[in-house]
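All protein chains of the complex are present and in place, except for one that has been dropped.
Let's look at chain A:
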C-alpha cells in the first residue's frame, strides 16, 4: 500500500469464547478506488503480526462523496477456529470451502414440486408400493 492510504482501527474487542479479535477499520484513500480486501488483510497481518490467512475482512462500505471506507475485520487465533466459526460464503471467498451451486430456477422448481406432494419420503414410498 502506498503512503497516501492510511487506515485507522476502532472498537477493538477480544472475544475469548469465539477465539478471535474483532475490529472496525477506517481507511482513507484519497484519489483512489476502494482498496481490495486482500490488501487490507495484509496490512492487518503486519499490524497484528500474524499471517493473512487467519484474518477476515468484510462489510466494506465506501462513503459516497468522501474518500473513506469503513470495514469490519476479524483476526482468529488459528485457521481451525476460523473454519469453525465463519459462515460458508465467507470461507469460500478465501477458497477454504466449496459451496454447492444449484441454480435459482432449479431450487424454485424443486420447492414448487414439493408443494404438491404430501408426507415423508418413506411414507410416500410405502403408498406407491401399495398402489402398484
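Going forward, a residue touches a chain if its C-beta (ideal position, glycine included) is under 8 Å from a C-beta of that chain, and two chains touch if they have at least 3 such contacts; residues count from 1.
Throughout what follows, contacts and distances are computed from a predicted model.
A.B. asks: One chain of this complex is not shown here; going by its UniProt record, which of these names is it: "Electron transfer flavoprotein subunit beta", "Neuroguidin", "Origin recognition complex subunit 4" or "3-dehydrosphinganine reductase"?
C.D. replies: Per the UniProt record, that chain is "Neuroguidin".
A.B. asks: Any idea which of A:32, A:46 or A:61 touches the chain not displayed?
C.D. replies: Of the candidates A:32, A:46 or A:61, A:61 is in touch with the missing chain.
A.B. asks: Just to verify: which one of A:11, A:49, A:66 or A:104 makes contact with the chain not shown?
C.D. replies: A:11
A.B. asks: Using the touch definition up top, pick the residue from A:22, A:53 or A:68 that touches the left-out chain.
C.D. replies: Here the residue in touch with the unshown chain is A:22.
A.B. asks: For review purposes, identify every residue of chain A that touches the missing chain, sorted by number.
C.D. replies: 10-11, 22, 24, 59, 61, 70, 72, 74
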